[in-house]
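This report refers to the structure that appears directly beneath it.
Every protein chain but one is kept in place in this view of the complex.
Each chain carries a letter (A and B) given by its place in the written order, and its residues are counted from 1.
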Amino acid sequence: MYEFLKNLDRRWIFLLMFVSVAIPVLFELTFPEKATGLAKAVFDEIEALDPGDKVLMAWDFDPASEGELGPMATAFTYHCATKGLKMYYMSLWPVGPQMVDDNIANVINADFPDLEYGVDYVNLGYKSGYEGVIKVIVTDLRALYTTDAHGTSVRDIPMMRGVESIQHMDLIINVSAGYAGTPEWVLFAVTPYPDLRMVAGVTGVQAPMLYPYIPEQIPGLLGAIKGAAEYEKLVMDAYGGPDPPRKYFKGKLRMGPQLVAHIMIICLIIVANLVYFTGKRRGEVS
Amino acid sequence: MQSRLIGSWLAASLSLGGAAAPALARTPARPTNLIAVDHPWDDAQKIDLTWELSPDDADLVQSYQVLKAVARIGEAEIPPEFKVVEFVPAGRDSFTVRGLGRELKRWQVQQEFGEIEAVAAELAKGDKTLHIGYAFQVIARGKDGSVSTPLQTTIPITPSMQWFDGNRRYFLATVFIFCGAVVFFIEAGRRGRTLKIRKIAGLEAVDEAVGRATEMGRSVLFIIGIQDMNDIQTIAGINILARVSKTAATYDAKIEVPTCRALVMTTARETVHAAFMEAGRPDAYNEDLIYYVTDEQFGFVAYLQGMMVREKPAACFYMGSFFAESLILAETGNSIGAIQIAGTAQPAQLPFFVAACDYTLIGEEFFAASAYLTGTPEELGSLKGQDVGKLIVGAGIIGGVLALTLANLVGPASPFGTFLLDAVLYFKTVVLT
Partner (left out) sequence: MKRLIPLWITAIAGVVMIVSYFIPFTQGWGEDAGIYFDILAAIAFILGGGNILKIHLKKISDRVAGWGYSVILLTAFLATLFIGLGKIGVHPNPQYPGYTWSGYYRQMDTPFWWLYEYVFKPLTATMFAMLAFYIASAAFRAFRAKNIEAVLLLGTAFIILLGRTFAGVWLTSGIPDDSAFAGLKIENLSVYIMQVFNTAGNRAIMIGIALGIASTSLKVILGVDRSWLGSGEE
């Protein structure tokens, strides 16, 4: 057994990982979620808004990170739509508009058919330039966004009237998977214009980098699928009703495989160390 | 008779309704004393408005409507056409109007205001641009939708441009100090001052890695990250590529450089060509080994993975800006038994490289690599200048921590405690912003 573990082919590890993710997915293992401070802070920021307040929804992610960020984007849209906020979608990533379209189709069109495009929500689309876009729209949105994603002039969009820059937004919600993303929004929007409020949802690897900005620049932060699951719980408990659709619990559903996989990794580390110390005792390892 | 009764009844109803109407639909009183001043330290885009709240602010007012209009062009006063800028919540008595301009070009004036006689006279003067003066109005809006009479500024105001953004004066001072230190030590290095740098294991291993590839008859793979030339990490990676290419040319090893951006490909080609020429091996240079793959992050990684598994390079260098693909690359390199040296300034990816690679240049070490490998006095001097920056930051952190600790020890309410807290707050909100 020692020799087998010492020279373990990584494909056994891959198989173990596959099983530890597949079983919870197939059997829909879920566990109770408890919201922590940062998720509550995100929820409270949006709760503090009044119906009709403007929210900029910057969806800076792609299909690769949809697994981590999709559920929180869905929950954000649901929360904002329920509160009657005006939603302005945009993206700094080329494939971001597709994520916006998916959100609009799955949440707004499906569960909020009364909301009208151009009056309650608008998709401004993608603009190239990464942080350059932020630097421009923070003082003059219309310098870059003369039309929405579908080619309609912003002058013909009712909810764009009076919106000349993102400083007219009551809140920025940024869902970010990398560059350009939350760090750029913090550097070029929130820090030079402290009146801007922003909350963010990011991937797990990005979250540690953003803790230094909490709570001054980012009052609340959702990190990875755990953050998404916590925020989903808060939103659904407040507004979901007795039997919310399954699509608003994707974060919670994905926490099941995460738990099993984490425990599997812990066991692997313990086994690896046992092998290491056995080898050391036998004099095979210095 | 009947019509008279109805008429009396109607008259009575109307009079009752009329008596009741003011009580039901009382419009809020307008705000007073509207003052418009130029916003300080800006590029002529903002005007600050202040007013005194409506007497009915607490009871009737829901918001204040702010409107702007062009009221003067050049010397000509024109009838203003007000447009809504913003709705400011009740209780607020100030607002900064943004997105203004100082002047308009002739064609813009012609297009928008050319029909006005006074403007036509101004245009006839022949100036290429004309200054604009703005008028502003503030209207109190009641909760029932009623509006007060507008309060308007009396004289049109033109925003003025300041030549320096004074809000950034502390940052400018910091830039001067830091850049001055770097330049000072570069000069000191040029003048012969000895500057030492500690050993960086990852860079010491470059020769070993390339030598290993030569002995095994396999290639060296060099990845310059997935960002474009406007990312400083890519430039730092290119600097290291120059050195690694020269070593590969000297050892007669094959070096392959797939890139994620076309501009990076052209720069890398120039760099590798120069390195081969410097090593005296221009004949060995093959530009087809430096090629573009795709801009798409995971498409690039998929290609690299397949290439690494098929061709099994003996040495892999990952020098640049990486994101989620870092672990995929490093683990694949590990699985083929390659020696791996990584360097990145992405804090989120450093743990993956440290876990999976043989050597990792962490953050600052990556930027120091160019200086380390060339060893020229100017480059080493710049590292010393960086250290001055670190000293300043360290002093700031220690000073801030001591001040806050002392403030809490002596009591935040005490005069000294209050002074320390105010100093820290000023430092945080003014100096560091």
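Please note the rule applied: a residue touches a chain if its C-beta (ideal position, glycine included) is under 8 Å from a C-beta of that chain, and two chains touch if they have at least 3 such contacts.
Since this is a predicted model, take the numbers as computed values, not measurements.
**Student:** From the list B:262, B:406 or B:430, pick the residue that touches the absent chain.
**Tutor:** Considering the complete complex, B:262 is the one touching the chain left out.
**Student:** Looking at A:54, A:197, A:226 or A:250, which residue reaches the missing chain?
**Tutor:** Of the candidates A:54, A:197, A:226 or A:250, A:226 is in touch with the missing chain.
**Student:** Please give every residue of chain A in contact with the chain that is not shown.
**Tutor:** So the residues of chain A touching the unseen chain are 8, 10, 13-14, 16-18, 21, 31-34, 36-38, 62-67, 95, 97-98, 101, 128-129, 132, 135-136, 149-152, 207-209, 211-212, 214, 224, 226, 255, 258-259, 261-266, 268-269, 271-273, 276-277.
**Student:** Residues on chain B that touch the omitted chain in the whole complex?
**Tutor:** 41-44, 161-165, 168, 172, 175, 178-179, 182-183, 186, 228-230, 232, 235-236, 238-239, 242-243, 261-263, 265-267, 269-271, 273-274, 277, 288, 291-299, 301-302, 306, 310, 324-325, 327-328, 330-331, 334, 345, 347, 350, 352, 355-356, 362-364, 366-368, 370, 374, 378-379, 382-383, 385-386, 389-390, 393
FYI, only the chains that are shown with their structure count from here on.
**Student:** Can you tell me which positions in chain B touch chain A when the two form their complex?
**Tutor:** Answer in residue numbers: 45, 84-86, 98-99, 227, 297-298, 321, 323-324, 335, 347-349, 433.
**Student:** Which of the residues in chain A end up touching chain B in this complex?
**Tutor:** So the residues of chain A touching chain B come out as 10, 64-65, 139-140, 161-162, 164-165, 167-168, 178-179, 191-192, 194, 203, 205-206, 208-209.
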